[in-house]
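Every protein chain of the complex appears in place save one, which is left out.
Let's look at subunit A:
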Amino acid sequence: MHKPRMHLLASFDIARLQYLDEQARPTQELPDFATPDTLQALYRQMALARLVDDRAVKLQRTGQLGTYPSSLGQEAIGVGVGGALEKDDVYCPYYRETGALLERGVEIEEILAIWGGDERGQDFQHAPHDLPLCIPIATQLLHAAGVAFALKYKREQFDEPPRVAVTCAGDGATSRGDFFEAMNLAAVWRLPVVFVVNNNQWAISVPRAAQTASKTIAQKAIAAGMPGLQVDGNDVIAVRAAVADAVARARNGEGPALIEATCYRLCDHTTADDAGRYQPKEEVRAAWQCEPLARLGNYLRGAGLWSDEQEEELQRELAEVLELALQGFAERPADMNTAMFDHLYARLPEALLEQYDQLAGQ
């Protein structure tokens, strides 16, 4: 049978970035930011995120916290992303974000308040421009595009300094229209936004292979007309480097980018889930061999930049930080019951006064 002749219109490559391999050996020269101080700080933040997660799960198990989504095994993504932004940039989180929030200056007590059922936790005292945690899947990606539009608009109309929006979503989110719509708009309008996907291989019980037939999630950027890159999400240096590079490009007016960071969810989806029902034990065991905290820790020890004494000292320091936050959280009184009206509108509409009084009189 005759095969029609066609000519090649376009072809694409998808690259993967890694600095430390699974045995924590450098695969190439480390980026400039990777000074001993910075690497130790990244290690500290990942250790803190793990500690907060661990305690938050225990608090939930003992009835002191509501449903909580742990980031166990994904600390390099949160910390790597959060650390790549400037203070005035805007982070648009999803919900599995403890590491990134800590990097952005959100207080542990605020994080616990959110999952402890108190809206005041979202009033980030030290990250006043960042969007609140976002529960409906992938919707924050469109908010990030809107934020990026506003930052670009203010730069052009009011001569404000260049700022960037960065947002994160899980691998399940990439099946939603919001993901494609946000990338499409961001590329068409050349918005200063970086989309990060925490590909932890699981959307609750649905594995990555059942989510998409694409070889990578990064390649989905190609259809939108923006660069897509995959990074080793267990390598905090790679995550930080990739995001920092994309943020710099966006800040420079070169448009959006997608970064897929691969890792493994070493925990339940949330405390309301039991991953033992669907995650193969062998797979989990293998994934533990790649986890990000040990990866950086092993590298630092191998390079003579970390010792048992430093580890002990760090754990002592972090435990103190955590205890202080736990104390604040435990002593935090519930909000006034009328708070549910106080911030519903800028000014309480007359039509709601009667309901307000009814509640206040309870």
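Assume contacts are C-beta pairs under 8 Å (C-beta built on N, C-alpha and C of every residue); 3 or more make two chains touch, one makes a residue touch a chain; residues count from 1.
The rule we apply is simple: contacts and distances are computed from a predicted model.
Out of "FAD-dependent oxidoreductase", "2-oxoisovalerate dehydrogenase subunit beta", "ATP synthase subunit a" or "Monovalent cation/H+ antiporter subunit A", flag the one the UniProt entry gives for the chain missing from this complex.
"2-oxoisovalerate dehydrogenase subunit beta"
Where the complex has a chain not shown, which of A:Asn184, A:Thr270 or A:Gln310 is the residue touching it?
Among A:Asn184, A:Thr270 or A:Gln310, only A:Asn184 touches the chain that is not shown.
With respect to the chain omitted from the figure, which of A:Lys154, A:Arg208 or A:Arg332 is a touching residue?
Residue touching the absent chain, from the options given: A:Lys154.
Which of A:Gln122, A:Ser175, A:Thr270 or A:Gln310 sits in contact with the chain that's absent?
A:Gln122
What residue numbers in subunit A mark contact with the hidden partner chain?
90, 92, 119-120, 122-124, 128-129, 131-132, 134, 136, 139, 142-151, 153-154, 156-158, 165, 177-178, 181-182, 184-185, 188-189, 339-340, 342-346, 349-352
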